[in-house]
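Here we show just some of the chains, and they stay where they sit in the whole.
Chain nomenclature is as follows: A and B, assigned in order of appearance, with residue numbering initiated at 1 for each chain independently.
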Amino acid sequence: MKSRLEEILRKVQAGRLSPEKALDSLRDYPYRDLGFAKVDHHREILKGHPEIIYGEGKTPDQIVRIAREIVRKGSNLLVTRVEAPVFARIKGRLKGARYDPSAATVTLVQAPAVQGGGRIAVISAGTSDMRVAEEAAVTAEFLGNPTDRIYDVGVAGLHRLLDQHGTMSRARVIITVAGMEGALPSVVAGLVKVPVIAVPTSVGYGASFKGLAALLAMLNSCPGGVAVVNIDNGFGAGFMASLINHQ
Amino acid sequence: MKSRLEEILRKVQAGRLSPEKALDSLRDYPYRDLGFAKVDHHREILKGHPEIIYGEGKTPDQIVRIAREIVRKGSNLLVTRVEAPVFARIKGRLKGARYDPSAATVTLVQAPAVQGGGRIAVISAGTSDMRVAEEAAVTAEFLGNPTDRIYDVGVAGLHRLLDQHGTMSRARVIITVAGMEGALPSVVAGLVKVPVIAVPTSVGYGASFKGLAALLAMLNSCPGGVAVVNIDNGFGAGFMASLINHQ
């Protein structure tokens, strides 16, 4: 944007543009240029990562078109929530794309991501929480974070969780993934001194109300140091953890 | 009831009552007699305890009148949810009544209750859960159960809970009382092999929605062996635990 302003100012200085015409061409200036020049570039630098595609509800065709655009610019590619049959129709058209069925993600890495300052641990309560936990873990790894998985350590069998104390204490950020009663982040946050990102999952039935029970439990988590993302939002947790780990 | 039926039958046999009139007097019989004779007495024996007064919303006068009726019959008296100012207006009129401010209960014991087969442990998560926990404990004791209190052992400080393992393992029934995320019964039930009664409390703010978060969490408790009573229903938990302990 600076250059456009500069150009105008120089024209005014050179007498090639009257202040009136300059003013006229600058009407809406803060907004227009904000859009095209400054902010867009600013944003790429600012956010420090390529755009990530949320695959659910998109056709294979739409995913391929957006993905190619990203790949063409030399960026790394991450598509979340891609079911296997969708990937089957994608893979022939996206050379080098790699599918992770347990996370339901598609990745294509062209250049290594900037590494974060520590490790991220992803802890899940039950086996049914795995897809969401994997989405979080794959996202974290994609964004340059060494990641440890600690799965199936729900609070009903406390010893299995406590047994992982070593791995937990090596993490700089912890992601906890749990459905049903959502008690895991409360217990974990009481054991560590790092930020805990809590992901409620829709795992459960009846009074779990598709994850509402776990969500409310996590928002009411008693120990400090817990913050919550949307139900089943593994990507959001991985992204947030990566931001923290890159500070 | 039997006697009334017998009386009618004997009159019919003696020819003092025609079958028609007998039939007539027996119309509604199953219901009417159920009410007056059989069930009422049956119920006292059946439920094995005097009626208990729920004090909230009752005037001091109403409480006194019902309480005196119970005391007059020689039964023990328990009134729950009595605030101190209400008791101040009651105590002069109920000789021997004893007020427990932390439980907000009034008791008057005339004869020892039948003792249960084991001990009941009442475990609460935070200090704010104490009134409900005490209501449960006082109820359990009133109904003849030796009771252990383990307070302020929320899952955020797991070690304080685990440290009470000895007391927990001596209990035949455990009552867990917790607000906020309501994770306590899940953790406790994973550590013991006795029935756990879960009492959500309205302790908390915001997304606790007056105990809804804890209630939902407890209903979704992952380990087996947990059943739930209403929010803040310390009495119900103590009563249920006593029933179990008297089996």
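As a working rule, a residue touches a chain if its C-beta (ideal position, glycine included) is under 8 Å from a C-beta of that chain, and two chains touch if they have at least 3 such contacts.
Note that the structure is a prediction, hence the values are computed from the model and not measured.
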{"item": "Copy count for the complete homomeric assembly [2 present here]", "value": "8"}
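In this text, only the chains that are shown with their structure count from here on.
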{"item": "CA centroid of chain A to CA centroid of chain B, Å", "value": "49"}
{"item": "Residue ranges of chain B in contact with chain A within the complex", "value": "125-126, 154-158, 162, 179-183, 186-187, 189-191, 204, 206-209, 212-214, 216-223"}
